[in-house]
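One chain of protein is taken out of this complex; the other chains stay put.
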Amino acid sequence: MSTKIFWCQSCLNMSTRPRIEFNGEQICNACQWSKEKSVFDWTKREEELQNLLEKYRAKDQKSFDCVVPVSGGKDGSYVAHVLKTRYGMNPLTVTVRPALSSNIGNRNLSAFIEAGFNHVHVSPSATVMQKLNRLGFIEKGFPYYGWLIAIKTAVIQTAMNFKIPLIFYGEDGEVEYGGSTENKNKALYSIDYMKRVYFEGGYEKVFSKVLEDPGVSEGDLAFWQFPSDEEVKTHDLAFTHWSYFEPWDSYRNYVVAKEHCGLEEKEENNSGTFTNFAQNDQKLCSLHFYLMYLKFGFGRTTSDAGIEIRRGAMSRDQALNLVRLFDGHYPEEFIEEYLEYYQMDITEFNGVLDKYANKDLFRKEKNSNSISEWKPNFAVDVEFEI
Amino acid sequence: MNVVIIDYGLGNVASLSSAIKEVKNCNLIVSNSEQDIFQADKLILPGVGSFDQAMANLRSLDLVRIITSAAESIPILGICLGMQILCSSSTEGSLTKGLDLVAGEFNKFVSTEYTIPHIGFNQVDVSNPSILFEDISDNPDFYFVHSYRLHSAENILSHRTQYIDSFISAFESKYIFGTQFHPELSQTNGSKLLQNFLDYDA
Partner (left out) sequence: MLRKRLIFVLIYSEGFFCQSRNFRLQKVGKVDWIIDNYKFSEVSKYIDELIILDASPTKDIARFCDDVQIIIENIHIPKCFGGGISSLGGVSKLFAAGADKISINSLAFDDPRACKEIISQYGSQSIVASIDYKSEDGHEIVYKSNGTIATGIELSQHVNFLNEIGFGEILLNSMDRDGTGFGYDLDKIISISNLSTVPIIALGGAGNKNHFHAGLLIENVGAVATANLFNFMEDALGISRDYLLEEKINLAKW
C-alpha cells in the first residue's frame, strides 16, 4: 500500500515528520497553532501561570523557587530573564554539559552567567556520556542521546536536591514545530511523555544495553536516572513548558537574550541552515540534523524556515528557495571530530548513517569526487508516493 | 564600426561601455585623442558630475574645439550631463557656457512640493517619430537622475517628460543627439535606444 508524501501548504513541514498532524487543507499542526496563537485568549494562561508561580514562589524570599534549564542560548536565557525580571521569581538555572561544546557555546554560557544568574553546571561523566551517545547514535540514530536524557534527568535531580519542584523548560517542540498535540492544552507534562516522545521509547533499551558494557555500572548512570512516580509525587515536581503560558517566539527570545544576556551569534551560518543565532552550543547538533534529513527528508533549513514563515518574516515561496539551497548539509567540517569522539572509522560511521537513511526517500550515488552520497529521490514540495 | 566614448574625467564610463558592448558588436574605445575622435563612426559624451567641472575639463583637454568640429559630420549622443554640455549654457555653477551646439539653457528644478533632484524612472513622450525611440513602446520609462533640466531648445526635434513641469528629456537632429536620462541604466528601453543610435546611418 503506497503512502503519499506531501508538504504543509503553509510552511514546509514534511508529512514524514514524526507524529505530525495535518488538517483537511494540508496545513500542519504547527501552522494551525501559530494562527491560533494570534487570536488566543492568553489571559487565561497568564492567570494559570500566576497561580503556578504563587504556589511555588519562595515564601521566605530567600530560596530559589524555580529551575530553568539553560545552555546559554536564546531560549533558556529568555525564560530565566523573564521569570526573574517580570515575575520576580528566583530561578536557579541549570546546564548539563554537552559533549563537543563549541567555543561560541561556551562564550554564550559565560556571558549568560555574567549577566547575573544563579547557575549550576552539571557535568555527568564524560565517558559514560560518550557511551550513551554512541549507543544512541547506533541504536536510535540520535547522536547525543545521552545528553538528551541527561537534560531531563540531571536537571530534575538537581531540582530535587535543591528542593525546587517547579521546572520551566522552553517550548514543547511537538506543539510549536509539528508533532504530537497531546500536551497542547496541558500546563504540566510527565516523565512518561519525555520517555515516549522525546526519547522515542528508547530509554530502557539504551539503558540496558549500556550496562552490558563491563566498564559501566548502575552507579555510573546515577545522573541518567529518573525519579520514581512516588518521588515525583512526594516532591510535588512540576514539569512545564514556557510556551504553554506565553506565545512562543524564538526570534523574540533571540532579541531579548542579545540585549540582556550577552548572547552572541556565530559569524557565519550554522551548517545546514541560513541562521546563525540558534543551537550554537554543541557540534553534534549538525549531525543530529543531518540524521533527521536522512530519516525523514527534511533538515535544519526546513525547521528554521518554518519558524520564519510562521512569524510572518518570510513567505513559503521564499523559504522554498532557501530549503533547496541549504537543506540536508553533510557536516563534513565536523567529521574528524565525530570519528574521534565515537571511536569509529569512517566506514563504520557512514554505515550508521546508511542504516538510518530512508531508502524510499534517498538513493546512494557517487558524486563528482567519487564519494558516495545520499541523494534525494524527490524534489522539495513536489508530492510523491512511496 | 568605431564607437568612441569621450573621456574627459567625468562619467560612468564603465557602465556605459558594458551596456554598449551588449547591444552592438563594435570597436569601442574610451578616449580623448583627436585622432580617435575623428576616426569614430559614433561619439558618446557621457556625464556624471557638475557642469562647471565638466566644461573646465573639456577646455583643458582641448575637447571643446575637437567635439564641436567632429559633431559636424559624426553623430554624437550626449547623456545627462553630456546633453547639458551640448547646449548653450547652464545656471549650474556660475552660468558656464556649454558647447552651444544646441540652442537652449539648462536651469534648476524649482518646487516646494516635489523633491529635487529628479531621481528614478519617468516616462518620455515619444509620440513624434524619431531615430532614438524607434520600436520603443509608448510612454516608455527611462532612468533620470538630475537637478537641472532644459525647458526649451531651438530647431531640434524634442521629446518631453513631466516632472514639476514639462522639460526636454531627449532631442535629436542629424548629428546631435541628447538624452537627459541614462539609457545605459534603463533596462530594455535603454538598450534599444542605444542600439537605435548605434545603428543609425546619418
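A few points about this structure:
By letter and in written order, the chains are A and B; residue numbering begins at 1 in each of them.
Definition applied: contacts are C-beta pairs under 8 Å (C-beta built on N, C-alpha and C of every residue); 3 or more make two chains touch, one makes a residue touch a chain.
Not measured: the values here are computed from a predicted model.
Annotation: of B:Asn2, B:Asn107 or B:Ser191, B:Ser191 touches the absent chain (contact as defined above).
Summary of contacts with the chain left out: across A:Asp75, A:Glu171, A:Glu308 or A:Asp327, the touching residue is A:Glu308. Only one residue in the set A:Asp41, A:Asp60 or A:Glu268 touches the chain that does not appear here, and it is A:Glu268.
In the full complex, the hidden chain is touched by chain A at residues 251, 255, 258, 265-269, 274-277, 308, 311-315, 317-318, 321-322, 325. Although one chain is not displayed, chain B still touches it through residues 12, 14-15, 18-19, 22, 48-50, 53, 81, 115-123, 140-141, 143-147, 162-163, 182, 184-191.
By our rule, only the chains that are shown with their structure count from here on.
Computed from the mean C-alpha positions, the centre of chain A lies at a distance of 62 Å from the centre of chain B.
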